[in-house]
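Here is chain A:
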Amino acid sequence: MIGLIILFTFLAMIAVAIGAIISKDITQSVMLFMGVGLGSVVLFFLFQAPDVALTEAVIGTGLSTAVFLLGIRHTSQEEVG
Partner candidate 1 sequence: MFDFFNSIQTIHWIVIVGSMTLFFIGFYGLTTQKNLIKVLVSFSIIESSLFIFFIGLHYKTGLVAPIVDSGLKTFTNMVDPVPQAMILTTIVIGLAILALGLSFGIEYFKLTGKNDISTMDELGG
Partner candidate 2 sequence: MSLGYYFLLPAIFSFLTPYFKRLGLFVLRGSSIVLMFVLFIQTLLYTNASLPQISEFSVKPPLGVAFILDGYSLLFLLIFTFSALIVSFYMLWFFSANSGRDEARFYLFFNMLIAGSIGLILSCDIFNIYIFFEITGICSYVLSAYNKDKKGLEAGIKYLIIGSVASLFIVFAIMLIYLQIGTVNLGQIVQRFHEIDPKLAVLIVIMLFIGFGTKAELFPMNFWTPDIYQGSMAAINSLFSSVVSKAYLFVFFHLFYLLGLNGKYMFFVMIIGAVTFLISEFTALSQTDIKRLFAYSTLGQLGLLFMALSTNSDATVSGALFHLTSHSISKLLIFLALGILIHKFQSPKINILENYRSKFLTITLAVSFLSVLGIPPFSGFVGKILILKGFALSHNYAAVAFILLISIVESVYFFRLIAMMIDKKRERVDISISFVNYAILGILLGLILLFGLYPSLLIHYTNLASNALLHPQEYLKYALGVGL
């Protein structure tokens, strides 16, 4: 069962990552990137690494996204600025 969960998490992460790269809207791209982070949190929990999962959740996904979103407010929203 765990193998299937891992497989589907990976598929979701890949889809979200492609979206984050090809999206023309920066905010959307950052929000999709947050999806990649959440997927990796799930995987870290499944791989018995709760410390890394907590760190990724708080730092890699939480604060990074916050810093991204706060930073975007000061720059252009569109791809070409």
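Behind the choice of candidates: all candidates are chains of the complex that A comes from, given by their letters.
The criterion applied here is as follows: contacts are C-beta pairs under 8 Å (C-beta built on N, C-alpha and C of every residue); 3 or more make two chains touch, one makes a residue touch a chain; residues count from 1.
Only a predicted model underlies this, so the values are computations on that prediction, with no experimental measurement involved.
Contact annotation for this complex: of the listed candidates 1 or 2, chain A touches only 1.
Residues of chain A touching candidate 1 in their complex: 1-4, 6-7, 10, 13-14, 17-18, 20-21, 26, 29-30, 33, 36-37, 40, 43-44, 46-52, 55-56, 59-60, 63-64, 67-68, 71-72, 74-76, 79-81.
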